[in-house]
Structures are given as structure tokens and as C-alpha cells.
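Just passing along the structure, written as C-alpha cells.
What you see is the complex with one protein chain gone and the rest in place.
By written order: A and B. Residues from 1 in each chain.
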Amino acid sequence: MGVNRRDFLKITGLGTLAGVSGKAAADLVFKGQAEAQEAKPREEALVGKRWAMVVDTKKCIEKIKKDGCKDCTIACHAVHNVPDFGNPKDEIKWIWQDTFEHICPNQHHPFTSESLEGAPFLALCNHCDNPPCVRVCPTKATFQREDGIVLMDFHRCIGCRFCMAGCPYGSRSFNWRDPRPFVQNAREDFPTRMRGVVEKCNFCAERLAEGKIPACVEACKAKALIFGDLEDPHSEVREILHEHHSIRRKPELGTMPQIYYLV
Amino acid sequence: MIDKALIGGRKYYGLIAVLLGVIGVGVLCYLWQFFYGLGITGLSRDVSWGLYIAQFTFLVGVAASAVMVVLPYYLHNYKVFGKITVLGEFLAISSVAMCMLFIFVDMGQPLRVLNVILHPTPNSVMFWDFMVLTGYLLLNVLIGWISLDCERKGVAPPKWIKPFVYLSIPWAVSIHTVTAFLYAGLPGRHLWLTAIMAARFIASAFASGPSLLIILCLIVRRFTRFDPGKEAIQTLAKIVTYAMIINIFFLSLEFFTAFYSQIPGHMHPLVYLYAGLEGHGVLIPWMWTSTALAALAIILLVNPGTRNNESILTVAVLAVFFSTWIDKGMGLVVGGFIPNPLERVVEYTPTLPEVLITLGVWGIGFLILTVLFKIAVTVKEEAAL
Partner (left out) sequence: MYDGGKIVAGLVLFLAVVTSPIWYNVVTGKAEYKPEPKIITQEKECVAPKAWMTAMHMTLLNDWRDSVVREGNRVYVAANGKAYNMSLQNTCMQCHSNKSEFCDRCHNYTSVNPYCWDCHVEPKEKK
């Protein structure tokens, strides 16, 4: 017997390691591929180079003051199977209302006009052009598409919540527990999410792909939400922004938010 | 050498048993969290990082303890630290292990953690944090183990270990810097958006790490036949003194910038922490305790008469440790989220399962520390014979 015990253990250990990692490496390198076929976008898809939304706050405020309107929130949360946990701690919201002072914090003053003082403003993901959430995500689970939409890949999200810390607008929610039991009437054409991942408004990317406008825009009876492509000089959003004064949330942070509020 | 951890007296096994008990409870609570979700913690949409990340942030600093003994010894031939470099490195191993465990228990989808390696994202600070923490852990395991093994055999460490030792020095600085960058680069969190964040991290690290090392050295001297040496402890105490003074100085710089500029975004988090905001102030007693402990510590440490007295020194470094634990842990992390981006105050209180999981991870860290120190001390005791 030429091999002593220590060497035997070393050889066995290295051999096992080589065998196991060899197979793992082979699996990674020679991943099975689906038969190379064509993948393309839907024909009817809405195509844009830089999607953005304009909120006509005058119309929105008027509607809300008239009948406590929440149509955009209800539509969005219904279409996307957003759960309702019934408590603020676990709350998930994609689009919601808060007051002007809270949505645009440093733009009010002791003599703010009556129309804006305490007025309801909408909050949602701004789909920033320079998004800090995308910058910080360690797995690219939060990423920005070429058309500007900031999307989440829920399969890849590890739930570290760095994006939530990075977002200067508080647009993101986390699934602190399994959301499925709290989804009223889960729609079968759209998934829910699982516990442990972050979620937020996705600019209805799945509806755009089918040629439909975002659910909130469609649901707004006051026509206060206008959605369009900023790179198209003839789009409604471009024309409105050209003609009316608009503000954005926290512009000094350099995030280049793409939700414009007409005030 | 691992067999040295298996032979011990009743007190040693008693300590192991207690630690295993604490760890067991933590593991059970973690299983609950794993299946229910992070909702069993007190975290919410507005305060999305809490106790776990606070511990991680603090422990990254304690892990610097290694470099504080390695640098003088290897770079400047400060022989006095020769006996305790291994202890510093083993404390670093235990701290970094706890850091990584705290991150793991904080993940919403922990089984997907390897996505960080499968989809590397160099623009994400968290990716780099993962890399530097792993690297630092491996460095300290390698250096500590080899050094100790050579001590056991009575030979000098091999030449090839030197480059690794030299590498570990800037690497230690990098783990703080990268962790500070997690916070300092976020545009919406005004408590964290300060250039001095990394410097504060290093200063508090060099205060908290050696403090714990001093305590451990005193414990080792009391319960074993290995004496780290009074001079080593005194030098560490001097390091803690200066580091703590600089740390408090840096903290006061934050106050100056916030309150002299009168910019609301800078002031509000500090006001919340130390005086309360809109009637909410659950952290106020903690922050003032931290301040009081810091003041006590500095008074006791600056005065050589009290610093040289090891009983008083013990009180002083414990004060440093707990003061920085509060200030760099919950104070920093929770304070960054309050007020939230919509200028609302939503508070955070950890829940019992959250606390038990935290204690469990601390238990694992102390178990690793106990085992490694047992090995190190036994080797040194035998080498001295």
C-alpha cells in the first residue's frame, strides 16, 4: 500500500470535486436550447422609443373631489392581480393617491394656491430615464427596456430590497408574505407574484404588447391621464407638454422621471 | 488542529451548549420566516431594511479588527501584536460570517442568492459587497489558519502567505468602503447621502472592532493559560480611543452640515432620531444612550489613568461597542428610511421572531468565534510550553 491515509483523502476529495464540478460546468456550458426558432413582438404591439405619462392634475383633482374617484388604482390593481392585505404594514400599491405636499415635497409653501393645497396627487413608478433602482439591482432583476420602461423580472429577484432603498419616490412594494390568498378574483390571464419579491407599476407592458393603452389611462373617466411616446413629435404627450407647464417629482436628483404633472 | 476544539472543560462545553440553544431557537424562527415570508418581521413598505441589515452594517466594521492588528505587525514590525494577529483574524472570520448570514436571513428569496453570481452586475454596489465579503472571509481563513498551523509546528509562516497578508489590509478597508457605498450612493435617502459615510464607517470600525478584541483578550487571559499581553491590550485601547474620537467628530460634522444649512431633507432624519418627528420617536432613548455611552467611553479612554486600569478599560470598551452598535446599526439604517420619500413618518419596531433570528445569528458567530479561539489559544498554550 503506497498511499497513506492523508493522501488518500486528498485524492478522493479532489476527485469528487472534479467530478461534481465537471458535470455542473458541462451543464452550464452545454445548456439545452429550445429549437432555434423565431421570437418577435406582436404585430399589434404599441411601439415607442420613450414612453411617458402626463397627469392633468386639474382634471384629476376635480374628479376626486367630486366623487372620491379611485378608478385608476382599482383598474390597475385588478388587471395585475395586486393583493390587498388590509393593513398598511404589508401594503402593496402600484398607483395611489397622496396629497400634493407629500408627492412633491419641496414645492409647496405657506401660501400655496387653494387649488393645490392638500389636493390629491397620483403617485406611481416614474419609469425614470436614469433610474437609481436599476443601477443598484445586483442581479438585473430590475432593468430598463429600450423603450424606457423599468421592468421587474420576478423570476430573478432575490428580494434584497436594495431597489426599494434606492427609489427616491417610494414607488416600490415588497411581498412580505404570500399574496395569493389576498388577491380578490385572480385573473387567469396575468400572474400574481410570490412572497419575497419586489413589485411596482410596469407601465402595463403586457397591455402595450397587445396594442392596448395602460389600464389606468383607460379607466380614467376624467381623461386626466395621457400616455404616449415622447420621441414621437406628434404624440399627444409631446403636444401637451409643449403647451402647458409641467413639473416632475424631485427633479434635482437627476433621475429624469417620466411622469409629468400639469399644474 | 480542529481536534483542539473538541477537547475542553466544563465551562467550554457549557458555553457551546448555551450557544447551540440560542442558535436552535433562531433556526426554528428562521424556518417560520422562510415559509411565511419576511412579514413576520416589523419591516414595511417604508422601512424596508431593519434589524438584520443593521447588524450586518455594524459587523462589517467589527470585521476590520483583523487589519488593526495585522497592519502594525506586518507593515511596521510592531512585535507586540505578534501574539494576537491570529485572534484578530479569527474575530474577522466570525464577523464576516455573521455579516453574510444576516444578509442571507434578510433575503426575500434566499434560494436565489446565487443569481448575484450567475448574473454579475458590476454597476451594483451590492454585487461588489458580496465579492469583497467573500474574498475577505477566504483571505482571513487562509492567513489565520496557515499562521496558526505554523505556530503549532514551531516554524515561521511560508513566504507565499506574505502577499495575501498585504492584500488583506486594503481589502479590509474595501469591505467598509463598499458597504458604506451601499448607503452613500442612494439619491433619495438624505441621512445617507454624504461623502463622509465611508470615512465614518472606517472610524467606527476601528473603534468597535478592537474594542471587542480587547474584551476577548481579557476573557482569554482570565479563562486560559494564554496571556495576550498587557502592552498589546493597551495599544489596542489607544487605537480605540483615537478611532472613537474621530468617529464622534465625524458624527458631529453630519449635525453641522444638516443644521447649519437648514435643509429639511438633511435635518429631518436626525431630528427624528434624536428628538422625534410628528410625535414619533421610538429610537430617541436608544440614540441618547448611544451618545451617553460614547461620552463616557471617551472620557474614560482619553485619561491614561483610567485607560491603564483594565477593569475601567473594560467598561470603556463595552461602552464603545454598544454605542457604535446602536449608532451604526439601527440608528443609521432605520434613520435613513424615516421620513419616507413622501415625507411621512412610518416607524419600525422589530418583532420577537426577528429578534430571535438575530440572536441566533449572533449565536452562530459566537460559536465560530469560540471554536476558533479555542483552537488558537490551545495551540498558543502548547507552543509556549
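Some points to look at:
Here, a residue touches a chain if its C-beta (ideal position, glycine included) is under 8 Å from a C-beta of that chain, and two chains touch if they have at least 3 such contacts.
Not measured: the values here are computed from a predicted model.
Considering the whole complex, the hidden chain is in touch with A.
Among A:D67, A:E114, A:D189 or A:E243, the one in contact with the hidden chain is A:D189.
Of A:K10, A:R42, A:K65 or A:H244, it is A:R42 that touches the chain left out of the display.
When the whole complex is considered, the residue among A:T57, A:N81, A:Q97 or A:T139 that touches the unshown chain is A:N81.
Contact with the chain not shown here comes from a single listed residue; of A:E62, A:E91, A:D129 or A:D153, that residue is A:D153. Looking at chain A, the residues touching the absent chain are 31-35, 37-43, 45, 81, 143, 145, 147, 151, 153-155, 178, 180, 186-195, 205, 209.
Quick note on the criterion: only the chains that are shown with their structure count from here on.
Centre-to-centre separation of chain A and chain B, using mean CA positions: 35 Å. Every residue of chain A that touches chain B in the complex is listed here, in rising order: 88-92, 98, 101-103, 105-106, 123, 132, 135-141, 156-162, 164-170, 172-178, 194-198, 250, 253-255. Contacts from chain B toward chain A in the complex involve residues 36-39, 41-46, 48-49, 103, 106-110, 112-113, 115-116, 118-119, 121, 123-127, 130, 182, 185-189, 264-265, 336-337, 340-344, 346.
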